[in-house]
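The structure appears right after this line, and notes come after that.
What you see is the complex with one protein chain gone and the rest in place.
What follows is chain A.
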Amino acid sequence: MQHYSGFGLLKHSFSHHENWQRVWRNPTPKKKYDVIIVGGGGHGLATAYYLAKEFGVTNVAVIEKGFLGGGNTARNTTIVRSNYLWDEAAHLYEHAMKLWEGLSQDLNYNVMFSQRGCLNLGHTLQDMRDIERRVNANRLNGIDGEVLDAQQVQEIVPVLDCSDRARYPVMGASWQPRAGVARHDAVAWGFARGADAHGVDLIQQTEVQDLIIEDGTVVGVRTAQYGEIRADRVGCVVAGNSSVLAKMGGFELPLESHPLQALVSEPIKPILDTVVMSNHVHGYASQSDKGDLVIGAGIDGYNGYGQRGSYSTIEHTIQAVLEMFPVFSRVRMNRQWGGIVDTCPDACPIISETPVKNLFFNCGWGTGGFKATPGSGHVFAASLAKGEMHELAKPFSMFRFHNGALVDEHGAAGVAH
């Protein structure tokens, strides 16, 4: 793998940047692998990377039906934070946060992780009580957090309407200084490059049509182009399409796939240097390095695999953002898109063994999976390498919906993001 550095940039400028090595190979798959990962998004590529780098399993293939990082990794709103309420979720997201903090160096790839802080606004007394409870829980778990009043919020974000003229005046907020944003595509590309350098085969444009199951044990996958590809273990990381793959395995998951939309404005001068989210008014915004406002809110209420949603949902999103930032009222919106999010009844993921032996699923991240990308990949890789679930993944078994041990994170995951 070609090492990226300032010196390399200078050296290649002499040849007009025409001789850069390809970032990853485009291999033909082997007949058999130790581990096959279905789904080449951020989580799948992170899993492959950590499998090869940390756990020494290099005979790995990632099979992707489209192109790498072309699903929700390319469609999310890039927010990274770890201020979740319950211990199980907080530990998992904080594990990810710690990996984020060294990720660019680890990957030798700039994922543009910017810890610009995240505000979760409170507009009612109950909001403020919930915020105090969540911040206290965070601090007990060693996660940074503060409760701010409206004046402190106003000092951090001068353009936010903190006046009492608002329909739902801002009463305060939780503040996580270590939270921030990252460049979503670079995360997928960085993990892909790192995985490839450790010998992982990244197989694109190849759809898994069926899982090959013999005597209750998965032994490989069937594809149109390459026929059967065998493996000792298979990990499915396919977000919105998880239910479809589970059906191939002969079982069901408690997931529903919904459209989640987001939009960006035209690029404007720097005006918002942090992430502002509001569960109550129901919208959130940040500003990308390019200058566009990145805006999102909730899912469309119906099930959908079409990667598009309804206009009325977008309208509500914009109403919420204008309620918070009246100053944005004349900004034009540039693009709007949708992704398919696999939502779980308790707003927590499923990282789990399944009724089929050697088949593992990492799904159900719903509206907030991007922030967990390195942590999710790391614990899933550990689980795939050993054949048993990592300690941090154990509470997220798919069987919790039968024994009742749910991890209800609807509060901390309140606005879809």
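In this section, a residue touches a chain if its C-beta (ideal position, glycine included) is under 8 Å from a C-beta of that chain, and two chains touch if they have at least 3 such contacts; residues count from 1.
Everything that follows uses one rule, which is that contacts and distances are computed from a predicted model.
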> Between "Peptide/nickel transport system substrate-binding protein", "Homoserine O-succinyltransferase", "ABC transporter permease" or "Sarcosine oxidase subunit delta", which matches the UniProt record of the unshown chain?
Replying inline: "Sarcosine oxidase subunit delta"
> Of the residues A:Q152, A:S310, A:Q336 or A:S397, which one touches the chain left out of the display?
Replying inline: A:S310
> Pick from A:D87, A:E155, A:E252 or A:E266: which residue touches the chain that isn't shown?
Replying inline: A:E252
> Considering the whole complex, which of A:T47, A:S114 or A:N241 touches the chain not shown?
Replying inline: A:N241
>> Touching the absent chain: which residues on chain A qualify?
In response: 241, 243-244, 252-257, 301-306, 308, 310-312, 345, 401-404
